[in-house]
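One structure, as structure tokens, below. Some questions next.
Every protein chain but one is kept in place in this view of the complex.
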Amino acid sequence: MAINWFKYSSPASFYFLAGKMIPLFSIAAIVLCAVGLYIGFFVAPTDFQQGEAYRIIFIHVPAAWMSMFLYVVMAMWSGIGLAFNTRLSSMIATAIAPTGAMFTFLALWTGALWGKPMWGTWWVWDARLTSELILLFLYIGFMSLQAAIDDPRRADKAGAMIALVGVVNIPIIYFSVKWWNTLHQGASVSLTQSPKMATTMLTGMLIMSLACWMYAIAVVLIRTRAIILERERHTAWVGELQGATP
Amino acid sequence: MKPRHKKLAIIASSVTALGVASILVLNAFQSNLVFFFSPSQVAANEAPVGKSFRIGGLVEEGSVKRQSDGVTVNFVVTDTAKVIPVVYTGILPDLFKEGKGVVAQGKLANDGIFRADEVLAKHDENYMPPEAASALEQADKARQTVLVQ
Amino acid sequence: MLQGCNLECVRGDRRLFRDVNFSLEAGGLMQVQGPNGSGKTSLLRMLCGLAAPAHGEILWNGAEIRSLGGDYYAVMTYLGHLGGVKDDLTAIENLRISSALGGIEIDENKAHEALQHMGLGGRELLPAKVLSQGQRRRVTLARLLVCGTVLWILDEPLTALDTAAVKLVQGLMERHLEHGGMIVMTTHQEIEITAIATQRLQLA
Partner (left out) sequence: MFFWIIRRDLLLAMRRRADVLTTLFFFIIVVSLFPLGVGPEMNMLRTMAPGVVWVAALLAAMLSLGRMFASDHLDGTLEQMLLSPQSLPLLVLGKALAHWLVTGVPLVLMAPVLGIQYDLPVDALLVLTISLLLGTPVLSLIGAIGAALTLGLRGGGVLVSLLVLPLYIPVLIFGAGAVEASAAGLGAGAHMSLLGAFLLASLVLAPWTTAISLRISME
């Protein structure tokens, strides 16, 4: 292909490319979220055993998926930054962390709200819940470590180490419901089996996941742009940018 | 030792250590690291004696009986092989129904009745509208009738 | 042969230096000069492989030093401005451990000799915390007597030393250069070392 990918790996060109993409992803996130919530609240039928309370699934499951997915993506970009010394990938990893932590917190919170009426408890120390809590701690550790280091290069690399060490937790979260007898139910959607949900419910959930995904991309791009500006503030192109918009 | 040999020795011992570690993990998973025990495990004396633990299974159809005080409930937990009678005083979660999953924490008394301090409902990963559920149930029944015939 | 090509150093937001080039042959001495904060220590840390240059490469006999790893560390001795002397260990223990870290294990007698040569006779068994600054520096420099490496990278080796010790160290360096060794050093003092090739690297 004729596209020069390396061109976009320089912070300056990525800055402008991201600027153009942010509106697209933001609009996609808003539209998908509206559609997903509409399906979730008005179209999807009542569940045969949980009644209306199951509708929290439309936020809970996408948030939980994103919390794990974003961690893997963050570790991957960190690892690339560590291995190939590419500044941009480390910046993206730094930008992902707060969003990932937000989704982890959301998954835990909505899970508690769901657990109280259904299971009869806000919280149990079963393997799924505990490992998801550890994930939140890992995000927090990553962010605090980076915040404590003044030299951005060292911050990137040190963060990458903790992100990569923490990756072992992801399969533990995912498979915890299979490996141990947990109170948490198993996965309703998986690659190998047909989904164990009614089609409209599944559609709503998938659309909400897509919405969360688009939202995450948009926010991460915005945050990456801010990080780029901060780190490159002494370069000529940022100077020109400031000159252009006084 | 030459540096090259030293390196090989380090790699070999690392791989061995990781291998043994995975064997140990697999070994552990065959044993009893669980959130709750099934009635069969309790019957096989795999559950703790005289200590608080959790049992999990299905609430047997037709076994739920409310006592006269209105808050004490008797029911039977089954995993289709073995059963454990349970007594519990307190508020039950909404999802607690006959034929559905349940996890109860408490102690097994000498009379073989499990005295629960806490009862949690465990639901499965199936989500569908009630009509679909009843249709499925009917299909299931129909199939069983066919099998019986 | 040690070569630096187009080296650039960035600390935080500031670029300390760029396009630094040099080439150091056997028997050569390179003196790195420049005012405080010009990046002398940073350059030395790059040359010994502790820090990576923001740009450019450092070659030892034609190979990038980072790819050589332990093979490079085996022929190089770096003495930073922190001496690596432990307060709670005696001079002799300090010397034996630091040279063992450098890959050469020496016995008590050899360590004794080296310390004596550095003018620390009779103080070998005192814990380092009771030694003066200059004496601690001598313990650090005693490593040069036992290390047996080709390339010495010395960050301000002469600070805190009295005139006698400065002479001693200069003599040590001269002998090292005569035997085909190489030295990269920073110093604010005037030094009198005769070498076949002395070069000065000025950092702005």
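When the chains are written out, they are named A, B and C in that same order, and each has its own residue count from 1.
Please note the rule applied: a contact is a pair of C-beta atoms (placed from the backbone, for glycine too) under 8 Å apart; a residue touches a chain by one contact, two chains touch by 3 or more.
In this text the structure is predicted, and so the values were computed from the model without any measurement.
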{"item": "Neighbouring shown chains of the undisplayed chain, as defined at the top", "value": "A, B, C"}
{"item": "Residue among C:E57, C:E93, C:E113 or C:E174 that touches the chain left out of view", "value": "C:E93"}
{"item": "Touch with the omitted chain, as defined above, among C:A52, C:L126, C:L168 or C:I193", "value": "C:A52"}
{"item": "Touch list for chain B against the chain that is not drawn", "value": "10, 14, 17-18, 20-22, 24-25, 27-33, 46-49, 51, 53"}
{"item": "Hidden partner chain, residues of chain A it touches", "value": "130, 134, 137-138, 140-141, 144-145, 148-149, 153-154, 157-158, 161-162, 165-166"}
{"item": "Contacts of chain C with the absent chain, listed as residue ranges", "value": "48-52, 70-71, 73-74, 76, 78, 80-89, 93, 97-98, 100-103, 105, 127"}
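Everything below uses one rule, namely that only the chains that are shown with their structure count from here on.
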{"item": "Pairwise touch network: line, ring, star, complete, or other", "value": "line"}
{"item": "Most extensive contact between chains (C-beta pair count)", "value": "A-B"}
{"item": "Central chain (by mean CA position)", "value": "A"}
{"item": "Distance between the centres, which are taken as Cα means, of chain B and chain A, whole angstrom", "value": "32"}
{"item": "Chain B-chain C separation of Cα centroids, rounded to whole Å", "value": "66"}
{"item": "Inter-centroid spacing, chain C versus chain A (mean Cα positions, whole Å)", "value": "48"}
{"item": "Chain C: positions in contact with at least two other chains", "value": "none"}
{"item": "Residues of chain B defined as touching chain A within the complex", "value": "29, 33-36, 38, 56, 91-97, 100, 103, 118-134"}
{"item": "Residue numbers on chain C that touch chain A, as the complex places them", "value": "12-13"}
{"item": "Footprint of chain B on chain A - complex, ascending", "value": "45-51, 53-54, 57, 117-121, 124, 126-127, 179-183, 185-188, 196-198, 201"}
